[in-house]
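First the structure, then my questions, so here it is.
Of the protein chains in this complex, one is absent; all others appear in place.
Think of it as A and B in the order they're written, each chain with its own count starting at 1.
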Amino acid sequence: MQASLEMMGETEIPKMGLRTLVRRAERRHFMTMLALMAPSVIFVALLFVIPILLFLFRSVDNAEIPTLLPKTAVALDTWRDGEIPGEPVFAALASDLHALKGSPDAALLGRRLNFAVPGYRRLITRTVTSLPGTQMASAKETLAAIDKSWLDPVYWRTLKSQSGRITDFYLLSALDLQRGAGGIEKVSGEQAIFMSLYGRTLYTAFGVTALCLLIGYPVAAVMAAARPAVANWLLSLVLIPFWTSLLVRTTAWVVLLQTEGLVNKVLLQLGVISEPLKLMFNTAGVFIAMVHVLLPYMILPVYSVMKGISPVHLRAAASLGANPATVFRTVYLPLTIPGVAAGCTLVFVLSLGFYVTPALVGGPGDQMIGYFIAYFTNSAVNWGLASALGVFLLLLIGVIYLALGKLVGFDKLKVR
Amino acid sequence: MTRSFGDTILATGTRVGLRVFTGVVLAYLVLPILVVVPLSFTSGQLLVFPLPGLSLQWYADFFSNPLWTVALRNSVAIGLTTTALATTIGTMAALGLHNAKFRMKPLVMALLVTPLAAPVVIVAVAMFYFFATLNLVGTYAGVILAHTILALPFVVVTVSATLQSYDPNMTRAGASLGGSPIYVFRTITLPIIAPGIASGALFAFVTSFDEIVIALFVASPQQRTLPRQIFSGVSESISPTIMAAAVILLAVSLALMGVMELLRRRSERLTGGINKQR
Partner (left out) sequence: MNIKEKCRVGVSGLAVMLIMSVVSQAASTEKLTVVNQGGAPGDAQRKAVFEPFTAKTGIGIVADTYNQELAKIRAQIETGNLIWDAASVHSLNESIGCDEGLLEPIDWSKLLPEADFKAVGGFGKCGAPYLVSPGGLVYDAERFSGNEAPKSWKDFWNIEKWPGKRGLPYQPDQVLEIALISDGVAPKDVPEVLAKPGGVDRAFAQLEKIKPHIVWWKTGDESMQLLLTKEIAMGYGWQGRVNVANRSNKRNLRIVWEAGYTSAVIYMAVMKGSPRKQEAIELIKYTLAAEPQAHYAELMGYPPANERSFALLSEENRASQPTKFLDRGMMQAGDLYIDFWRDNGDSIRQRFSTFAAR
């Protein structure tokens, strides 16, 4: 930039004035820099931000029902909950359903409604296949003859509450809530799984973070206090698991923790235990493996902060007669807080989203939100619910970032 | 200089205790990983110690089974392409961010590093839906693009950090001597920040090479990568061949870590030297 400025300088400065020139050069410089940033920004916006937003939108998206049952959606506008709708509504439904005859859309509609009321799928399939034609004396009687369920307000309530373009159904489901006759209510105890899922996810993340801090803090302190050569070696040892594939580490733990695994064999031979411990497919296994995976994320930021603490402060405090515990509490600990906050944020946020490790070493009761997102995406094909769980997981993470991020700042998240 | 708490004021007993504790923790960190190494050389079928004998049969199995060799080739190809893509645009972005002054700068930086903060499972599922509409699920392009998103923040952050310690006077000096911006960049800036770019590239490669969740959602059998092949093996039954695959993955990771360490030292030397002249 400066070079071009000088080259132009000889001929053009007199005409335009220096200020304009500098401004123009600055603008050109800025545009060049913008052009350099553009590919990455566009790339991330297009392939990361948009997909995530589209994914989150699925938690409220409800295109299927208004598209497949357009007349019914309109006709139901005037319907009041608690009563059986009149002939026009039945006629609208009969006509909508008749149009779905022989198309896979009937099955899609059934699947969608079955999320809300089990058995709705069969009601739709049966009604669609048994509808005689568009000409009928009374649509109400015809539908009721095909299946008495059409005289039950529950099915109409579901239809009505699901007939908008936007639905709160998935978000409510992900909070163990549903819309009943009297508005929003809790689902029955047997069906309520999500609140305990968040509880379990938070509990695991808290537990793993606390363990990492308890174990990692003293280790980081020893590393920071070691001679540079030794510290370099210790750092390498911490970096080895850090660089090793998550999958290799998890595989190793599967081998070690199995009932027939190495840990049990050694403990049995040493006589510490008399029968093998159950270390895998339970909470213990998840904690052992997750702490192992995440410990470097705690040690590294804490260590880098500790390394920067000048020993002068500590000596000063000690020379004034403070005992080690007091020096630690009043001088050392406060100085290390930024590192601790960074480490805790990292470990906590990373563990909230864990999926692979619990899937391989955890038991049925140890799976976290990530597992259920994958489950509802792949196996249950309930994409709205998968997305709703994603919304709450991201909300949790957002809250943590806001709370702790103020203390740390994004630039501290440098470690791999 | 770096001695902080321990040596300064702690009693010897506490100090020794802390060191023993550190030793135990480091053993917990490293030994479980190393356990796969001897097991991959077992001559038996079962993953037990003591080994019945040593043998290379599981490596032979690995390299003769197309499932594994294709997975290895895929991992390397996807990793290299991801690295090239992420390093190029990531370095450009870091340069742009470093040299431009504007109010939105922290926001752009935050945008570029958010893929690090989002849980991979959400990224993977979101990309699965999005790529499905673009016909990118089950293609090399899909996996590479997704991996590039995950690798990009590492490049941006690493190169930005290197640029922090780069002395802008070097550029000015070059420019004042009549070099064009591109010439100055190529002959002065690039060689100095090269170790940083290389570190970023290594991070990018390892990110892609070790990645499993995206591979589970976005890839199809044609793009089956090494981690994905190991994953399906582990969730079914663990054979010694999986140990051999794990050792290969481990060896690549450790080799890259070694290169990284060398780069870090070199970079410290280079920028350290410049800073002294200042």
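One rule holds in what follows: a residue touches a chain if its C-beta (ideal position, glycine included) is under 8 Å from a C-beta of that chain, and two chains touch if they have at least 3 such contacts.
In this text the structure is predicted, and so the values were computed from the model without any measurement.
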Problem - Candidate in contact with the missing chain, chosen from B:17, B:106, B:221 or B:258 - result: B:221
Exercise for the section: Looking beyond the chains shown, say which of B:51, B:84 or B:111 touches the absent one. Expected result: B:84
Practice task
Kindly state which of the options B:59, B:128 or B:203 is in contact with the chain not pictured.
Solution key: B:128
Fill in the blank from the handout: Per the whole complex, from B:30, B:48 or B:76 the residue touching the absent chain is B:76
Exercise for the section: By the contact definition given up top, give the residues of subunit B that touch the hidden chain. Expected result: 45, 74, 76-77, 80-81, 84, 128, 132-135, 137-140, 220-222, 232, 235-237
Exercise for the section: Extract the touching residues of subunit A with respect to the undisplayed chain. Expected result: 103-104, 106-108, 111, 114-115, 118-122, 125, 189-193, 196, 258-260, 276, 281, 363-365, 377-383
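As a working rule, only the chains that are shown with their structure count from here on.
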Fill in the blank from the handout: In whole angstrom, the CA-centroid distance of subunit A from subunit B equals 22
Completion exercise
Interface with subunit B, subunit A side, in the complex: residues 1-4, 6, 29-30, 32-37, 39-41, 43-45, 47-52, 54-55, 58, 215-216, 218-219, 221-225, 227-228, 231, 234, 236-241, 243-256, 260, 262, 265, 292, 295-296, 306-307, 309-311, 314-315, 318, 324, 327-328, 332, 349, 352-356, 359-360, 370, 373-374, 377-378, 383, 386, 390, 393-394, 397, 401, 410-411, 413-414, 416
Problem - In the complex, subunit B residues that touch subunit A - result: 2-11, 14, 18-19, 21-22, 25-26, 28-30, 32-33, 35-36, 39, 47-49, 89-90, 92-93, 95-97, 99-100, 102, 106, 108-123, 125-131, 145-146, 148-149, 152, 154, 156-157, 161, 172, 175-176, 178-181, 184, 203, 206, 209-210, 212-213, 216-217, 227, 230-231, 234-235, 238, 242-243, 246, 249-250, 253-254, 256-257, 260-261
